[in-house]
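The complex appears here minus one protein chain, its other protein chains still in place.
Let's look at chain A:
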C-alpha cells in the first residue's frame, strides 16, 4: 500500500426507520431533499470528497435499513468504520430512546480498538416540523450526549438543509482523526506508516 494515499473515511449512519438517514445523506451529498425517497432496503453508500483542514479525503457514507428485522444485515458493513452517526427524529421519542442500543450494537459489532474514544455524532433531525410536535428537547438530547462522553450533537433538518453541512464537517473531522489514530496504533506491519504518522498523535478532537 502506498504511504501517501488519499484517506477513505468510512462513516456509518444508524437510527430507527424513518428518522431521515437517507434524506440527510442525500441532502449532504446531493444538496437536495425529495419527499419521494423510498424506504431503504439492503444497504447502500454514497461517497463525497471533502477538504478537512486542507487535506482531501473521501467519505464513504453507509446507509442501511432501520427496521429491526434488517439490523443484522447492517452488521457486515460496520467493520472498519471511522465514525458512527446516530440519528433520531426530535418528534419521535421512541427513536431517541433507541439511540443507546444503536450505539451499543455498533460498538459490539464494529468492535473498534478503543470503544471509549470511538467517535460518534448524534443528529436530532426534522427540526423543521412545527414546535408543538416536538417530543425531545434540545436539553434532554444534550444531557444524553454529555453522559455518553461528550458526543457532538446537532439539530438538523434534511428537508430545510439546516445544520447538515456543519454536522458532516464535524463527522469528517472526527472520522479522519480516528482513521489516523487507528493507523498509528494498529499497523505494525507497515513501518513506513508508523514513522509518518508519528507526529500527528494526540487527541485531535
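As a working rule, contacts are C-beta pairs under 8 Å (C-beta built on N, C-alpha and C of every residue); 3 or more make two chains touch, one makes a residue touch a chain; residues count from 1.
Heads up, the rule we're going with is that contacts and distances are computed from a predicted model.
Remark: of the listed names "Cullin-2", "UBC core domain-containing protein", "Serine/threonine-protein kinase SSN3" or "GTPase-activating protein GYP7", the one matching the undisplayed chain in UniProt is "GTPase-activating protein GYP7".
Of A:30, A:67, A:117 or A:137, it is A:67 that touches the chain left out of the display.
Contacts to the hidden chain, counted on chain A, fall at residues 17-18, 35-39, 41-45, 60, 65, 67, 69-70, 72-76, 79, 91-92, 94, 108-109, 111, 129-130, 133.
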